[in-house]
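Here is the structure we will look at.
A protein chain is absent from this complex, but the other protein chains hold their places.
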């Protein structure tokens, strides 16, 4: 398969091709994206722009989350400025009420609820800390595509999580997450080991899902984890990752120590890049574990790690966004190298997804 | 007439049509707009952008107001940075002098005043607190179109006035001003009564002038007015409005009490939305009365009322402008309902005015 051709020395570099998604590629809509953390969505309406749609999120009295077009059908007033009345949201301008399905429930000026007054309702699925939103045709959400994270919901697991707003196109974060070779340079000695620089994970593509895997022998263990587990060094760590959609990178790190029998610890590292606009991204993340789940020191350590490392990625991607805005340079095209193999597969998968959506849309009209 | 068809329940809602002015409609030029309050225009040149033209305003030594293109014909330097010399304005860059008619009066570099050096002079008419500017062809100002406000100039009347800069397209303010149904929701209980929500004023269209009228029975009277007039409750209020151009909403409220014979008080409420750009508007207003004209308590009450209610409108319209900038949504079109009847007539009149200007301009070339 041409896609998996390797980096022979005389073929180590090529330009990005038109078959890879780029910033000119339309946003991909027929997937579930994370709209918010569950604890962000409350009885106080909140606004969030997702895939260039202005959206309001709130909870019904019974607790179910709702996402609606944040733009009244009548005069474009943002609904998040309004207030809730039971399960309805009431526009702050003319008092038009919408139900959780986006249908008008009451127009005070008319005394009726005309079907023609309606805002888009976005299907939501809540799964542990994540509120997933379907950004495709609201009539045909495909629930089987939700990438459930049972390690964030089942007993016996604990997780920490965080959010950063990033002023950069989301594709750069996808490339970053497929790539270990930037660790020694961007993240410094604490996180990285010298061999990361040339790390070329195994890459496997199944349909549009990209899988990577890499084994690190004799790795370090963090002080808090060591204190909780008393692992016997040396320790090996296998890192695997699968990317089933533009909306999520599912990572798993499996640590095996030298005890007899060996201790085996699993950690899930979940990265969620939700496009806001073509030049900005909501970056959610979570790290889940089944080891010492009540240990606050491990929580704190994981939180500190993410706040440092993911922030370094965010800052780097924002620097790149600024270069792209600033630098007018004819004929420039980024180059890809062997360690980009996983990223290339991902950009190709995204290009296929986008092309499919465009051709489906063209066929539908 | 189709335009005045009413809101039968199965016909209560429709989408805005191409026959109504929208934000893509060209600005309408052949009318008098308010450029400034008279007391803003002094011997210190001031800049104001009106209908996307940069303009400088000042007064001649004799007091007459002048409006010129705020852009020197020579090097585009803004004239408001310069200084006055008698009735002329002197460019601060090369000293080129312009008379109040926009003709060059002196080019120091040439020692002459060549006719080819000239800036556009905008015809002005001052009427009480308002300085009206003609934004159409400067050779053919139509003075009959000035909407004089004699209650702001004649003895026996008093007025208060104010100005707000609004970061929103001017059409939203026009819609807002034709609409009572937002009172209970946007302005709260002090200003509004429950029946406002379904208020459908009578609408009458004469040529391009839209008239509305509504009668409110048993309305409240403000404390200051009550103290000054000692009206006998109940009180009725008839509100009428006429909009002769995109530049002004003329409102009149006639209050009649239950004395025998009844007291009758008239208040004029004048709203002036002058487009600055396609996304910003100068919002001038004045409220005039013939009752207790020296009563400072009524002045203060009217000022406070306007500062609260008109500011609420401004904030709402700026929220809408932000939604429009933020929300990319294919196929979205605002809906109109029965209470928008007056606004619809207005947007249709504006669309006719704009179309006429465009066809006149095309015919002229």
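Note that the chains take the letters A and B in the order they are written out, and that residue 1 is the start of every chain.
By definition in this document, contacts are C-beta pairs under 8 Å (C-beta built on N, C-alpha and C of every residue); 3 or more make two chains touch, one makes a residue touch a chain.
Quick caveat, the model's predicted, so the values are computed rather than measured.
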| item | value |
| --- | --- |
| Residue of A:149, A:181, A:212 or A:345 in touch with the missing chain, whole complex considered | A:181 |
| Omitted-chain contact residue, chosen from A:61, A:139, A:260 or A:327 | A:327 |
| Residue of B:22, B:92 or B:162 in touch with the missing chain, whole complex considered | B:92 |
| Footprint left on chain B by the chain that the document does not show | 49, 52-54, 69-71, 73-78, 81, 90-95, 107-112, 114, 116-117, 120 |
| Contact footprint on chain A, counting only the chain that is left out | 7, 9, 12-14, 172, 175, 179, 181-182, 184-186, 197-200, 316, 319-320, 322-324, 326-329, 332, 334-339 |
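Definition applied: only the chains that are shown with their structure count from here on.
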| item | value |
| --- | --- |
| Averaged-CA centre spacing for the pair chain B and chain A, given as whole angstrom | 48 |
